[in-house]
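Only one protein chain is missing; all other protein chains are in place.
Our next item is chain A:
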Amino acid sequence: MADHDPAVSAHAARLRGVRRTFAGRQVLAGVDLTIARGEFVALLGRSGSGKSTLLRLLAGLDFPDAHSPDHDTPVPGFPDRGSRAQSSRNQSSRNHRGYGSARVDGASTRVDLDRDATDIETREPDGEARGQRSPTVERTPHLTSAPDRPGTVDVPGRVSVAFQDARLLPWRRVAHNVRLGLRRPDADEVVERALDEVGLTGHRDAWPLTLSGGEAQRVSLARALVREPDLLLLDEPFGALDALTRLSMHRLVLQLWQHHAPAVLLVTHDVDEALTLADRVLVLADGRIAAEHAIPLSRPRRRADLTELRALVLDHLGVSGRVVA
């Protein structure tokens, strides 16, 4: 376990030759990606390029294809993982409510896939024990025995996600939404502080349906941050917002990132957003990381300094940047 202690690991996430196939279509065709601790990475790609698939793998909501047979060595405690995961995969690609969770449990690893979304009866046979374990460990979707093996997703620390459609529980008030699932004695204070940070103290008792899109996203950010993630996954969280709200959200995200220092993976199709915010911009195309650019500029950035890079990235995305600009 020691080499996966987030305090010791140099990276917040590492993918090696990760593939993912849906119904015969290979969405990810061998992705290699390392995100350093505290690094802000933006992932660009056209619609359907596999951005969200990659994010779901990192979030532990989905699992990579079993790696190719020539690398296949038995995994301690779960000898038939490959075949099991494969058969489950077919199920979950057919059924979009397919569900998966992985748990790292000492030396043995068990992968539970192929469960109905609401099937609480069979879903977690040992839910009691699960509650006592640290959430860091139980949701980490990697194999303890071989983090560097091809086809693995290694996320050593805590992960939080802010989804594009905030996904707040509409029947729980704002503060309750942020607090739910948080297991620590000072949860109430932490929630208050987080709501204060995103500027929503006045809305703590509001119903989510009364919030604007931007407010809902700020609640979603607060909910992700109170979990003190080592890796914060942002799945196009500003996509549905108007331009002005988006700008203020950018500022807020940078502020929160600088204050809490998680590694961030921002999935977006907005090139300007990616260039304004990230340390490093990746372009996903044809199931692989097709291009990568470090942006060693200080923030806040001026648009003029980014013109050349913008054109370059747009080129990678198959859009002629020079004509647009």
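One rule holds for everything that comes next: contacts are C-beta pairs under 8 Å (C-beta built on N, C-alpha and C of every residue); 3 or more make two chains touch, one makes a residue touch a chain; residues count from 1.
We adopt the following convention: contacts and distances are computed from a predicted model.
The listed options are "Nitrous oxide reductase maturation protein NosD", "Sulfonate transport system permease protein", "Response regulatory domain-containing protein" or "Carbon-monoxide dehydrogenase medium subunit", and the UniProt record of the chain not shown names that protein "Sulfonate transport system permease protein". Here the missing chain is touched by one residue of A:Ala12, A:Leu61, A:Leu256 or A:Leu282, and it is A:Leu61. The chain omitted from view is touched by exactly one of A:Val159, A:Ala175, A:Leu221 or A:Leu256, namely A:Val159. Screening A:Ala10, A:Ala23, A:Leu209 or A:Leu244 for touch with the missing chain picks out A:Leu209.
Residues 59-61, 96-97, 99, 101, 116-124, 127, 130-131, 135, 138-139, 159-161, 163, 165, 167, 169-172, 180-181, 203, 206-212, 223, 227 are the ones on chain A that touch the missing chain.
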